[in-house]
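Every protein chain but one is kept in place in this view of the complex.
Let's look at subunit A:
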Amino acid sequence: MTAATLALTQQRANRRLAIKLAVVAALMVGFAYGMVPFYNVFCEALGVDRARPELADTHAAAMRVEFDSNVSAGLPARLTALEPVVAGRAGGLIKAKFRLENLSDAPLGIRAVPSYAPERAGRFLQKLECFCFNALTLAPRETREVTVVLLVESDMPQELGAVTLSYTLYPLEENAHQEHPAT
């Protein structure tokens, strides 16, 4: 091969490689855009909280209300907020559902005790209906959906921003008696 043809072969090989690399670069732009739908799917699949349009409404002050749930130690029950983050609007209603499960083979008497963070937020969220008002008794292995309805006061201060409403399940006193056949 003469030097000239050698240079030509080289040039052709170079060009082929450059085109391949340029295609990779173009595909990577596509990858950047592909991350957008992927992100949504990923957040949904993992149940990861993401930004929500209803909280970003600039025309009306929105408050982010987060539901947290705990079970006191040793209690065979589970409490899950079905929608852990909701948007509250001054003067509006918030309806949230929880799933309550008895994991034991015996009937279970429980009571949910609410608490707020920050504490002063309690003043602006008025409970119209709550599963925490009453003591509940769950049949063995029972799963039940329970509801909370909150009225957001119309004088809710805008700087409040976010509120966490936490429920902790405690056993009822009677449980102890039920579990001891002696009584």
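In this section, a residue touches a chain if its C-beta (ideal position, glycine included) is under 8 Å from a C-beta of that chain, and two chains touch if they have at least 3 such contacts; residues count from 1.
In this text, contacts and distances are computed from a predicted model.
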item	value
Choices "Methylmalonyl Co-A mutase-associated GTPase MeaB", "Oxaloacetate decarboxylase beta chain", "ABC transporter substrate-binding protein" or "Cytochrome c oxidase subunit 1" - which one is the UniProt name of the chain not shown	"Cytochrome c oxidase subunit 1"
Option touching the unshown chain, where A:A26, A:A106 or A:A135 are the choices	A:A26
Residues from subunit A at the interface with the omitted partner, ascending	7, 10-11, 13-14, 17-18, 21-22, 24-29, 31-33, 35-36, 39, 43, 46, 48-53, 55-58
